[in-house]
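I have placed the structure first, in the form of structure tokens, so that the comments after it can refer back to it.
Only a single protein chain was left out; the remaining protein chains are all shown in position.
Per-chain residue numbering starts at 1, and chain names A, B and C are given in the order in which the chains are listed.
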Amino acid sequence: MPWTKLQVESEEPEFDENAGDNARKLDFEKALFEALDQSLEYDPRVFAMGQGINDPQGMFGTTTGLFKKYGLERVFDTPLNEEAAIGIALGAAMAGMRPIVIHNRPDFLLMAMDQIVNHAAKWSYMFAGQVPLPVMIRACVCRGWGSAAQHSQALHGLFHHVPGLKIALPATAYDAKGLFISGVADNNPVLFFEHRWLYKHQSCVPEHMYAIPFGEAAVKREGSDVTIVAVSHMVIESLRAADELAADGIEVEVIDPRTIRPLDIETILASVKKTGRLIVADLAWTTGGFAAEVIAQVTERAFHDLTCAPKRVALPDLPTPAGYTLEQAFYLGAKDIKEAVLEVIRTKKVS
Amino acid sequence: MPWTKLQVESEEPEFDENAGDNARKLDFEKALFEALDQSLEYDPRVFAMGQGINDPQGMFGTTTGLFKKYGLERVFDTPLNEEAAIGIALGAAMAGMRPIVIHNRPDFLLMAMDQIVNHAAKWSYMFAGQVPLPVMIRACVCRGWGSAAQHSQALHGLFHHVPGLKIALPATAYDAKGLFISGVADNNPVLFFEHRWLYKHQSCVPEHMYAIPFGEAAVKREGSDVTIVAVSHMVIESLRAADELAADGIEVEVIDPRTIRPLDIETILASVKKTGRLIVADLAWTTGGFAAEVIAQVTERAFHDLTCAPKRVALPDLPTPAGYTLEQAFYLGAKDIKEAVLEVIRTKKVS
Amino acid sequence: MFLEMAKNDCAQFSVPNLTGEQTAEFLRKMLLIRVTELKIEELYHLDEMKTPVHLSLGEEAVSAGVCMHLRTEDAVFSNHRSHAHYLAKGGNLGAMIAELYCRETGCSSGRGGSMHLVAKEVGHWGSSAIVAGATPHAVGAALAFQMQKKDSIAVVFLGDGACQQGVFYESMGWAALKKVPVVFVIENNFYSVNSHLSVREANEYLYKRARAFDIPSCRVDGMNPLDVYASAAQAVSHARSGKGPFVLEYVVQRWRMHVGPGDASAQLYRMPEEFTKGYRRDPIEEFIAHVLKEGLLDSSRVQEIRTRVDRDVGEAFVFAQNSPLPDARDLTKYLFVE
Partner (left out) sequence: MFLEMAKNDCAQFSVPNLTGEQTAEFLRKMLLIRVTELKIEELYHLDEMKTPVHLSLGEEAVSAGVCMHLRTEDAVFSNHRSHAHYLAKGGNLGAMIAELYCRETGCSSGRGGSMHLVAKEVGHWGSSAIVAGATPHAVGAALAFQMQKKDSIAVVFLGDGACQQGVFYESMGWAALKKVPVVFVIENNFYSVNSHLSVREANEYLYKRARAFDIPSCRVDGMNPLDVYASAAQAVSHARSGKGPFVLEYVVQRWRMHVGPGDASAQLYRMPEEFTKGYRRDPIEEFIAHVLKEGLLDSSRVQEIRTRVDRDVGEAFVFAQNSPLPDARDLTKYLFVE
């Protein structure tokens, strides 16, 4: 199938109820469903598997009933293991298939770390590009309701250290569909992280199959005072903060890299050149995470564009507590982003 | 056993052949052997296990023959698996033992990622500190000789993202022994990474059992022009670079955090305050690694102490190539550190 | 379907000789689990227990019957479906309910929630919500007991799903090699969430997995408390007497949804006939009928036990509901132990 022939898009259309393709708003989960459905339809080499994929709930509605349309050979439930499941996907990819492996939570990917890090990420390099592994691995980050330490981790920061993987974290329904399709089209292993709180978010989603290229950030809001780089659900939180700050006359620029590997650092650097201030809002632990990397790259490459210390809005370095009084203190959102912005705004420019 | 009563040290003694305790130089590997031997001797709850631990070569000489002294119940070979081995160590720790699990290479720890990240790192927090897991996991980073992508990884950067783990990376024989003993004494899970190229390095190592506290950096060389934060074998490379640079009148300060979790950021900040320039030299991939974290912390907390962009000397974001012509280009050392120093020195101060 | 399965390949046991006290204690354990779970279910919709609960209703005989043979010094290792294991081993009821209410007085001080219970004082060192995650812990504890020359044993509870994780096989291999005192208890309820075993395994007789390592094993009707009791006696004494590991597969019925309240028959999309009338068995009612018939207990004693359990459960909920919540200022506490 000519996956390379797919229409490439990158800017989210404005919703316009009279404008044909742009007249449709879709849930994030429906956008993912559509992307999977279209991928299965488009290329018989694509198949999808995962624990409970054929449940009535169907992985938060993103797979519901697809096995009826494509058969249990192409959409199938799996034994309860992760290491073999991912290794099997790799083997099937070697043999010419394009598997999609679905996991409920990134926490469970740790069982398959060897297959992902020692195998998937290295196969192209070790064999000089001769054996492509077009495998996409999906996992849904969970939050809240006492899910506790083993069922709530946002682990993109771990995988992000590993060369050879591509990592997408969509924040809108539009991006979700386009990045999903790019991920399936890619001939390399792709990790695709969804955040559970995004499933009901809506945006304008064209019906046709379109691909959003990896490594192209989206400026989700323009502004001149502070640059916020945010991923996944933190994009939503950042936009919320930006709205409130605008009321106080502070114009925040919100950049969503959409993929953290590859990372579109140029768009971030251009923004920091303009604003002089950088905040990175991440879903994951502070130490050693994606936020640290963005700060390192920006300070290495554009130190003199920064007028004050960069700042991370990222999780405290702790396992997730179960109790809701602790969860409230643990998770960060619009309020914390707003505070961070006010703090860097207060720092006077010294350049 | 009163592990808390152990003598605490932190500064490496000068070698002095007339000075009793300081009259002895020891190989890094012998220092580790001695630390393990003394730990086994000191506390009957300590035991050590690992694949090939009782080989004649004995984990690079660090375990050789110890099973004869302590019996096969306390120093024993294991089945060829990592996930169960580490899980078993955790279970034994729950039941009151203090296991040491030895792995030839960090690459293999990926098999046990679930036990390390989902279990060891979270047990204290999830159960409100009621169930201590005094487990030490050792692994030796390999380099060169065509070891290739699956047998050469320095993975401390992965684990470093995970709250609940302590991570030591000794660079000298003296530190190796003291950190090892601190690691065994600790009531929490500890990862202990050795670099294969260090085993023949010598330093002054007291015979008695001493503990080097985690979270205390060592200033391995004082200097006023540039701060280099380096770990493990990169400390040796940095000191080499520093020697050469001193000949050109450039005084480099080399700081070895010794443990990256906990990290002694204060010592690093104090140094940067003095030098205004920061280089981080790491064994691991650049993106999302320990070096990024140091830069993030320093720029967040001491932005105005920096007079120029910080810099990373860390591995290219690639799987390790097998071929030696590629290995030469892949690995970094004194030469690269020297170049980085010259580059930041060239940047004129703008404060 | 389940009834047939339960007979299928299940080992036969002669009726165990239970004293009146043992009978009463066994019944109390089962009722404690039953009444607690029903109460959780009853109150769950109030949204005060903000943590996912995996109920063991229908499966009570296994936890209770196995733990009847355990001493305080023995260790149990549990999973996401953890309440029954915790209670059967003697974990404090109030501390468990408080944990579900995410209170500071919870057994894990509100840090763990329903899937992460702990009761150190009775040999329960914390349960893991990673399927099969605790399996090697049990082998490690058993190894420690062996090193310490104790005659304690370790028991780990695994679901049928957990038997598909590689670490279960690695753990059996270690256990056989070291001949450690561990009993692997498989609660085969034929489901992993909503996925029936038949879509996950070619061979549903999970006790056969142990044959790979020459570990003795058998399949038992887990809905029959007497069979559970008798089979566990055998496995525990095997392990305790130094003969090494044992694997018990109990065929059971999970009455509820995978997580949360709600009748499973409404949701399980495969083989719902398993849950239609005639197939559902109640281990507790079967047991009571048996003990009354055999005169092991009289009906007033049974009533007395019921009353006591009801009271205990009621008190536990009151304790939990009135307990303080964790203070957000203590968020970073417990990352490490001293």
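Everything below uses one rule, namely that a residue touches a chain if its C-beta (ideal position, glycine included) is under 8 Å from a C-beta of that chain, and two chains touch if they have at least 3 such contacts.
Computed from a prediction, not measured in an experiment: that's the story for all the values here.
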Visible contact partners (per top-of-document touch definition) of the missing chain: A, B, C
Contacting the left-out chain in the complete assembly, out of B:Asp107, B:Glu194, B:Asp225 or B:Asp282: B:Asp107
Option touching the unshown chain, where A:Val8, A:Ala23, A:Ala84 or A:Val219 are the choices: A:Ala84
Absent-chain contact - pick from A:Gly146, A:Gly164, A:Gly178 or A:Pro257: A:Gly164
Residue, one of C:Thr19, C:Asn203 or C:Ser300, that touches the chain absent here: C:Asn203
Those residues of chain B which, in the complete complex, touch the missing chain: 51-52, 54-56, 76-81, 83-84, 107-108, 111, 145-151, 316-319, 321-326, 328-330
Residues belonging to chain A that touch the chain removed from view: 47, 73-74, 78-79, 81, 83-97, 99, 114-115, 118-119, 123-132, 163-164, 166, 187-188
Touching residues on chain C - with respect to the absent chain: 164-170, 173, 176-177, 179, 200-203, 208-214
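Heads up, the rule we're going with is that only the chains that are shown with their structure count from here on.
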Chain centre separation in whole Å, for chain C relative to chain B (CA means): 42
Chain C: positions in contact with at least two other chains: 108, 111-112, 116, 128, 130, 133, 166, 335
For chain B, residues that touch 2 or more chains besides their own: 114, 118, 125-126, 163-164
